[in-house]
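Provided herewith is a single structure, encoded as structure tokens, for subsequent inquiry.
Note that this complex is displayed minus one protein chain, with the remaining chains in position.
Chains: A and B, in written order; residue numbering restarts at 1 for each.
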Amino acid sequence: MRPLLNVRNLHVDFPGGREQVVKGISFTLQRGECLALIGESGCGKSVTLRTMVGLPGAGAVVRAEALEFDGVDTRRFSPAQWLDVRGGRIGFVLQDALLSLDPLRTVGEEIAEPLRLHKSLTREQRSARVIELLRSVGVPEPELRAAQYPAQLSGGLRQRALIASAIACQPELLIADEPTTALDALVQSQVLDLLVSLRNGNTAMLIVSHDLAVAARLADRVAVMQAGNIVEMGPTREILRNPQHPYTKSLLAAAATVHAHVSVRHSSVSVPNSRVEIATHGVTKSFTGVDGKRRIAVEPSSITLYAGHTLGIVGGSGSGKSTLTRIILGLEKADSGEVQFQGRPWLSLSSAERRTVRRRVQPVFQDPLDSFDPRYTVEAVLGEALAVAGYRRGRTRRERALELLRLVRLDETHLYRRPIELSGGQRQRVAIARALAAEPAVLICDEPVSALDVSVQAQILDLLTELKRKLNLACLFISHDLGVIRRMSDDIIVFHQGRIVEVGDAEKIFCSPKHPYTQALLAAIPDMEWCTAAA
Amino acid sequence: MTRRLLGRLGAGLVVLWGTATLVFFVINLTPGDPAITILGGPDALPTPAVLRQVRAEYGFDQPLWGQYLHYLGRLLHGDFGVSYRLHQPVLKLIAGQFGATATLALWAMVLGSGLALLVALTTAKRARWLTELLTWAEVVLSSVPSFITGLLLLLAFSFSLHLFPSSSTHGWTSIILPTVTLALPVAGVLIQVLRRELEEILEQPFIITARTRGLSETGVRLGHALRHALIPTLTILGVMFTTLLSTAVVVETVFNRQGLGRMMSDATTNRDVPLVLGIALLVTSINILANIVIDFIYVVVDPRTERHE
Partner (left out) sequence: MSDLLSLSRPLPGLPKIGQLRSHLRGINPGLLVAGAYLTFLAVATIAPGLLASADPLATDAHHLFSPPSANHWFGTDENGRDVWSRVIHAARPSLLLGGAAALATAATGALLGLAAGLSPRLLGNVLMRLTDMLQSFPEILLVLVIISFWGANNATLLVALGLAGVPRVVRQVRAQVVTLQRALFIEAAITLGLPRWLIILRHVLPNAIKPVLVLFPLDIGWKITAVATLSFLGLGASPPAPDWGAMLAIDRDYVLNGWWLTAIAAGAITGTVLSVNALGRALIRRNEGHR
């Protein structure tokens, strides 16, 4: 059987810029099968995908011994031939639909575009087909949605619309670059279902993901990429259960660490005499939305955080968890309710009164780059926090700064750099160092690792765990990733639509969730058992 | 939608009222006799009879509040006062010159934006040498003062080659050089901004999606990028409108055309305060109106703006 895609010894160069991005990879793809390229950012997987449709990027030089689509040599393709294949025989789905659909055109227009280019249909036939397509990908009220703009649809519906536009002409091959990454956990699972059904319908698929779980569900075969090379390739089950190459092993191990259980755990029950660091009682907050309607962001909520404990807060976007956290940090005013810090009133204090104590509750944000003054070096960033903690300018401050850097596994050279020159992981370490510089009792981590690569995630989580233990910090940990929450938290709070729907010991909640929302969340976690086998 | 329109008109009226009030207070706060200011400054040497007439007409003997209301009332009636130098009501003078300048400005905007869109759409994100060449051209275009461009064009095409008349206001040949001179700064700035914006636009994910559907380069630029490019174009045009009106002053002088700009320049030289103020108020109103119109075109082009308000 002639393979649909035949790639042998593919090289992609960007002379004058990055060095070789793809350094000689080979693979084939049969009709109706799904191959997943997995690897971390920068390994060349996206470039490979784009080269399959002749769009490797500006200035790219593509060389290969063989590069064939359905037996035809695409290296010699004329622009006209590519225009024919793209959209007609190969569909492409990019990452975030909010960015990948033209915001100035309606969803219907976007889906109709490939139809207009490849099929000769009348306008009415096109409209009908668009509605049909939207229905087939599971978009309710397709007539309404087709006339709307992408920003008016929710994330999940948008992604489905994007997929609809890719499969409009019933292509033989569907290429997807991180198709579920930008979505909430629950929605991810639903879109994955859609992709699985497409695969079952005999569309060949070539996908890329950094999320091993996605690959596990969707792909028949998996190819692991590292720095432009394929280091291991084979049937999915085999690779994930029994990895041979050291890099594959480390990838799986990192994923496992992120989602590992923690055997020793502090439970709020076991140490009843623990000091209460933060307690909130009946805090509420509502906003006036753009449309003028008053929306309740947080219903009366009460949470308790004990010293040395980690309280994980989980919930979808818009569930109220971030708002409550910002209220605790004092960045928002609550409409009603009280927050206490170490037994004393916190929220009801005036700004001036609160200032001296504020540094005891420190945040670690998701995007560290924005949390630094663009003009400041690492030294200045730490210096500002140290000044608040009472370290005056001079030798002692400098020594303490170096000490902090050592704590977060950075060294002196980082002191003189600007955060913009550092990698994502390094920046987050600096952010943690700054938080620690203020000598806090409580750390509030708001999605601190969501923006990082898997292997870096594991390192930062390890670091946080170690620091918490060493300095006996209480920690409020927010994440949408249940695996991360499970690993880091002693107790868990589940937020849904502004309300706390479940509270309790982490393990108990994971084993026997009570509230339907919690149950749905847990059901959406992709199957991780192969992870523990590899760990 | 209508609520916004009314809101904008209301805001515009407030601005106009504020401007008129400001003008009033400035006249009255200038050291010296306001009547003399209106008559053309200390060099005008008006006769006592004329002075008395002006005083009565403007009510300078009344208390300040009375004067102010009097003044507003006259404005609302379209009475912008009389130019004592030209011996005619200001409104009549302005109406006479308005057409020529308006035509010039409109053509210049059309030419400028059309040219810019054409050049930007075809040349954005192409060969390196083209980008470098155009960058040079842009810097030069936006640095040369308009009156120098006008003079150069005049020298080249009128005086040397005798292709176009060097001074007149009527006939379509006479409008070409002034329009080009006026359009060049518009085009210069627009091309710069548009090329940069297009470079960003053409790298967006939704453009890649369009390409993966099999859309050709032309299709991508015309079908997707163009609409996105209109947004900064509108912004620039809104701001450029005022600059256009300012530059018209210069262009009309260089090309010896009749028009508001020329009249404004002469009025300033002659210290003809009522005329100057009349033109200024009128131009301000047009400016405000134009910006409101552009705001509304925005909503049509970019559906996202509606939701942001």
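As a working rule, a contact is a pair of C-beta atoms (placed from the backbone, for glycine too) under 8 Å apart; a residue touches a chain by one contact, two chains touch by 3 or more.
Note that the coordinates shown come from a computational prediction; the quantities given were computed from them, not determined experimentally.
Undergrad: Specify the residue from the set A:E40, A:E299 or A:E384 that touches the hidden chain.
TA: Hidden-chain contact among the options goes to A:E384.
Undergrad: Take the complete complex as the reference. Which residues in chain B touch the chain that isn't displayed?
TA: 11, 14-16, 18-19, 22, 26-27, 30, 37, 41, 131-133, 135-136, 139-140, 142-148, 151-152, 154-155, 159-160, 166-167, 185, 188-189, 192-193, 196-197, 200, 232, 235-236, 239-240, 242-243, 245-247, 249-250, 253, 256, 264-265, 267-269, 271-273, 276-277, 279-280, 283-284, 287-288
Undergrad: Touching the absent chain: which residues on chain A qualify?
TA: Chain A touches the missing chain through residues 329-331, 351-352, 354-359, 361-363, 365, 367, 370-375, 384-385, 388, 420, 434, 438.
Definition applied: only the chains that are shown with their structure count from here on.
Undergrad: Across the complex, what residues on chain B touch chain A?
TA: 125, 204-206, 208-216, 224, 227-228, 301-304, 307-308
Undergrad: Can you check the complex and tell me which residues of chain A touch chain B?
TA: Touching chain B: residues 50, 53, 55, 58, 79, 82-88, 90-92, 94-96, 99-105, 110, 113-114, 117-118, 149, 151, 162, 165-166, 290 of chain A.
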